[in-house]
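What follows is a short report on a single structure.
With one protein chain withheld, the remaining protein chains of the complex are depicted in position.
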C-alpha cells in the first residue's frame, strides 16, 4: 500500500531497500565506472551500503539520524570520490530533517536540496560536469516542484527525473574525478555516480509506492 | 655429384650448409626445448650458427681449423648448455683431424668420436640421460662401423643413426640440463640437443651426397 | 578477457590484508594504527610530520613509502579508493608531534575530497594540517591547468625529498616549502600496454588493443594524449621525453636531475633497462646531468603493463636532501 508519510522505522526499511538495490547493481555500476574511471564505483557503493545495513540494524533515534548515519557509514567505509560525495549527500541532506518525525514529499525535497548543496560545496562540481550531480540536480528541481503532491507521486517523479538526468549525462564530457582527462572520449557513456543516484531514487520510490 | 673426400674449402661449404639448416630449424628446436627445458635451444643454436658463418667467411687454414673454429664460434656466441656442449664437440672433434688435408669417412668417425668423448668428459652425461649424446653416441658407433665405406655412404648411415638416436630419446627420462627435474614427464618428447645433432648430420650427408 | 589469476584470500579484504603484510615487512619499525594506517615507530620528537596516502592496489606506493627519511605515516584506502576521512584522521593523530602535519598525495578527486574532510576533522582536534598535491603527469592536462593534473610516479622522488626534509627541518612551513619545490620540479609521463585488473572482480581496469600503446595514460587507465602504434623502445623513449621537455619545467644544459624509469607492474626490468638505454643519451644530449637514476616498479596498478619516465630537477638544497640515505619497503637508497 502506497505510503503517504514514513516513520523512522519505515525510513530505515526504505534505506535497507536502497542498500539492497545498490548491492544488486554492483556489476552495472562498476562497468559504468570502467568506461570512464577506474571501474570500482559499484564495489565502493556496495561496500558502503553493506556498512549502512550494519549501521541501521542498530536502529536510529529519528529520521535525521537514519539518513545521517547512512552518510557516516558510507563516508567511513568507502573512501574514494563517491564515499565522500554520497556520504556528504546523506549526512547534509539528513540534517535538514532535524526534528522531523515523519518523512513526506516536502522532506524529500529538503533532503535532496540540502544534500545537493553540500555535495556541490564539497566537490566543486556543477551540473554538466558529468558527475552524480547531473542526476541529483534535476531530481532536486523536480522534488521542489512536486513537494506539495503525495509522497508516492513525488517520489516517482523524482526517480524519473534522476533516471532522465542519468541518461542526459551520456552526452556530457567528463571533467571531474578519475575520468577528468577522458575529455570527448567520455561521450556516450552515463556517469557511474549518476547511475547510483538513479538506482537510489528508484528504490526509494518503489518502497514508498509498494 | 657425391664427394668421396672433402677439401678444406668444401668442409667450410658443408659447415655453412649445416649452419643454414640449423638456422632454418630454429622454431622446431626451440619448441623441442620448450617441452622439456626453457625453450631457447633453437635460438641459441641459431645465434651460434650465425657466428659460425661469420667466422668461416674469413676461411680457415685447414680442416682442423674449419671444425675447431666452428666450435670456438659457437662456444663464445651462444652460452647456455649447448654453447659449451656443441662448442666442445666441434673443437675437440676437429683436433683429431690435425694435419689432415682431406676429410673422408675415417675423418668423419674420428671427428665424432673425439667430439663425443670430450662432450661426455665435459658435461658428465652418459647415453640414456636424454641429451644430445643420445643422438651423438649411436652416430659415433655407426661412423666407426662404416669408416671404410665411401664418404657419402658413411655420412648417410651416420645421419640415419643420429635420427634414430633422436627418436629413441623420446622414450628416455631427462636428468641433465634445465630439464633435469621433469623426470617422467619428459617421456614422449625428443631431446632438443639430439634434434640438433640429427639436423647437423643430415645436412653433412646432404652436402656430401649432392 | 580476464588476465587475473591472483594469490589472495577474500577478494574484498585485500587492502586490509596487504596492510597487515606491509607492517610485517617493516620488521617492527612501523606499526598499524587504527583501521588502516601505517605509522613509523620512533618518530623524531617535536618535528613536523609527513603523511602520505591513497588507494591500495598500487603497491609499494603509497603506504610502502613510509620509512626512515621517508614518510612518517600513510593513510591507506581500499583498492583504488582514497582513504576515508576517519582513516586520514587516525593517521594524522598518530604522526603529529605538535608541529603539524603535511599531507602529500596524488591529485585525484577522491583523495582531495577525503583528505580535505580529514583535515577538517584534524583541525577540530587542534592539529595544523597543510596539503601539497602531487600533479606531475604532464599528459593529463595542459601546464596552465596544473590543478587538473594527476599524480603519478613522480610521487616517489617527491616523497623521498619531502621525507628527507621532514627528517631535517623543524617547522611545517619549511617542510611545506621544500615539498612544494619538489613538486614544482617534477614531471612525469606514462604509457600503457596492458590493463591491470580489479582484485575484487578480476575485471580488467580498461581495454587496449594489442597493437597500440596508450601514450600518456594514467595508472588506472585514464586516457592520455592518444594511442600510438606499438613501437620499439628507441622509438618510444623520445616520444615520452618530448612530452616532458615540451612542458613548463625549465631544463637547461648543466641542470642536475633525478631520472626515474618506473614499471606499472608486469613490464619487466629488462624492458626498463632497455628504455633507460634509449632515454639516457637524449637527456645527456640536452646537457642534463643525471645525478641519480632510479629503475623499478614502485608505482604500479596490479599486473598492468607500461612504463613511466619522471624527471626531478635538483637545486643545491634538493640535492643535499636527495643524497640522504632512506629506507622503506618501496624505495631504499644508501
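In this document, chain identifiers A, B and C correspond to the written order of the chains, with residue numbering beginning at 1 in each.
To be clear about the criterion, a residue touches a chain if its C-beta (ideal position, glycine included) is under 8 Å from a C-beta of that chain, and two chains touch if they have at least 3 such contacts.
Just so you know, these numbers come straight off a predicted model, no measurement behind them.
For the chain that is not shown, the touched chains among those present are B, C, taking the whole complex.
Contact between chain B and the absent chain runs through residues 27, 30, 34, 37-40, 43-44, 47, 75-85, 122-123, 175-183, 185.
Considering the complete assembly, chain C touches the hidden chain via residues 5-9, 14, 17-22, 24-27, 56-57, 59-60, 64, 68, 193-194, 196, 199, 210, 230, 232-234, 236, 265-278, 280, 290-293, 295, 297, 300, 302-303, 305, 307, 325-327, 329, 332-334.
In the analysis below, only the chains that are shown with their structure count from here on.
Listed by label, the chains that touch chain B and also chain C number zero. Each chain gets a centre from the mean of its Cα atoms; for chain B and chain C, those two points are 54 Å apart.
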